[in-house]
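Have a look at the structure below before the remarks.
Complex shown without one protein chain; remaining protein chains in place.
Showing chain A:
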Amino acid sequence: MTARTRVVVTGLGTTNPLAGDAATTWDRMLAGESGVRPIEDPAFADLPVRIAGTAAVEPTDVLERVRARRLDRSSQFALIAAIEAWKDSGLDVAQQSGDLDGDRVGVAMASGIGGVQTLLSNYDAMLAKGPRRVSPLAVPMLMANAPAATISLEIGARAAVNTPVSACASGNEAIALAADQIRLGRADVVLAGGTEAAIHPLPVAAFANMMALSKNPGDPTTVSRPWDTGRDGFVLGEGAGALVLESLEHAEARGARIYAEVLGTGITADSHDIAQPDPAGKGGARAILRALADGDIDPADVAHVNAHATSTPQGDVAEALMLHATLGGHATDVVVTSTKSMTGHLLGGAGALEAVATILALHHRQSPPTINLDDLDPEVELDIATKPRDLPLGDIVGLNNSFGFGGANVAVAFGSI
């Protein structure tokens, strides 16, 4: 059997509640800043939740006006993050000089919900002014694969252009799928990630009514508090994360800067409940075990976990159980963090933003902190970073977990370079 194709990360990009690019996001994570703020829009006045992780940089301030008006906000975020990752990888130069074969370039850009703001604003226009006022661009703007297709147009990607949809696991699933595409020889390069733009009164009301969102009336920056005894739900965020994945051979041939290697991926389903996670975290544990087995990883080499931990009472405990079930006695040696404490929960964008954070943690050998963890839940026995923490030198593994409604579980293990 020939050696398996190795997949590496050569570009990173993000726009999110902390910042409009990866480097500033990283600085603000290390500083323990929060991107959660009040929503001033009067349309939210009657809602039980009026805080969110709104994007730090308005996408319409970045994109050219006419281009932006033809894209749903979720596609705007995805495009901005993708362009940053693409330039970061240096492949933009190869693309422009004709040295990159677009037939060997794919996209896997996930969204949990799709263009919900376009859908709802067009419905509002139809009710107010009649069907003639529904935009002829509504369909290509609201379709779930619009972000992926927009990126395909931007970077000339003509291999598969995929949109995995698995709620809050979508972004991480896109990365796992992208790695598979490269391993199976279907592409040399895949731009992967996830995006979401669901801070609109209807999704906020829907998440609030299913008791998923925090209704904590305190300082917005303190409401997302994974593993703290005072947690009572997640804070909605928006934005996107993007990674350029590439075969090691392709990256080395062009002398690319390599951030990390995608060592292993695991995807499973709970088949337990449409919204609740399996309380023992069995499905998530199987995803982590698959990722470790896929990468032939010794649990003792796992030095860092960027947890899914969204600040919900059940989910945060279930994930702690998963880490004990999969890493055994080593579980308490791993530096664990939840960057959602700072960014809120980006739904389909979460796994991708957190992959960017995991990779930068390996690259800089530092774990970003979990903020607002004042009183650790006694059911959680983990070493959680509450300040930036150094990670060991040598070959280390960082694990990125994502779990979604529908019982979707995805774990991706990245290796340091």
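Remarks
As a convention for this text, a residue touches a chain if its C-beta (ideal position, glycine included) is under 8 Å from a C-beta of that chain, and two chains touch if they have at least 3 such contacts; residues count from 1.
Here is the rule we use: contacts and distances are computed from a predicted model.
Selecting from "4'-phosphopantetheinyl transferase", "Acyl carrier protein", "Aspartate carbamoyltransferase" or "2-oxoacid:acceptor oxidoreductase subunit alpha", the unshown chain of this assembly corresponds to "Acyl carrier protein" (UniProt protein name).
The omitted chain makes contact with just one of the residues A:136, A:378 or A:394: A:136.
Where chain A meets the chain that is not shown, the touching residues are 64-66, 69, 132-133, 135-137, 140.
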